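Note that one protein chain is taken out, while the other chains of the complex remain in position.
Our next item is chain A:
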């Protein structure tokens, strides 16, 4: 199987804070992968590097066979990456429907756009809120809306930064099922996640990030049993 994403020697420092310290990481096409690590490990920064929000100090990012290291964010997105941020990035003054329209109108139009919007309203259970300003939704609903905006475009690679934060166990399970669905349709998924139950539900392989470096990578069972990982989370590991 080919790799949809291959990152080599990715490095980024803000003054003295090294958020990525020579990351080598690859993701095979069709994978469903989790990125874990304690707070401040550099998970969100890694996403921002992948998305072109930060320019790396060194390293290359190969996506779908081509070097995207020097592309602008929107160009990377157009190649088939889509993202749900840790903090919901929605258009608060716009209605739920408009949020979805802006997300999908570049790929779809007319009846197919309408169908997709309805599919996503079903999926997020936001039919009643179609014309409500997105800023008036509950935090969980905003989270759902952004997931819908990210997945509705059917990207090649879906990046999710803590998708289930603030969700009830029920909603978390539903999210997991949806991700399995998408993955079955061929979308590669990389998710940052804290909830180990959720990680177990969705991920086949897990990468642990610590101080901007990859600490270990393996199956979920290997990671859970790994003594170093437990120490990292308890804050006792040596650097």
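By our rule, contacts are C-beta pairs under 8 Å (C-beta built on N, C-alpha and C of every residue); 3 or more make two chains touch, one makes a residue touch a chain; residues count from 1.
Methods note: contacts and distances are computed from a predicted model.
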Just by its UniProt name, which of "Molybdopterin synthase catalytic subunit", "Signal recognition particle receptor FtsY", "Cytochrome C oxidase subunit II" or "Branched-chain amino acid ABC transporter permease" is the chain not shown in this complex? "Branched-chain amino acid ABC transporter permease"
Residue among A:17, A:58, A:93 or A:184 touching the omitted chain: A:93
Given A:3, A:64 or A:101, the correct residue touching the omitted chain is A:101
Listed in rising order, the chain A residues that touch the chain left out are 51, 72-74, 77-78, 82-83, 85, 89-95, 97-98, 101-103, 105-106, 109-111, 149, 153
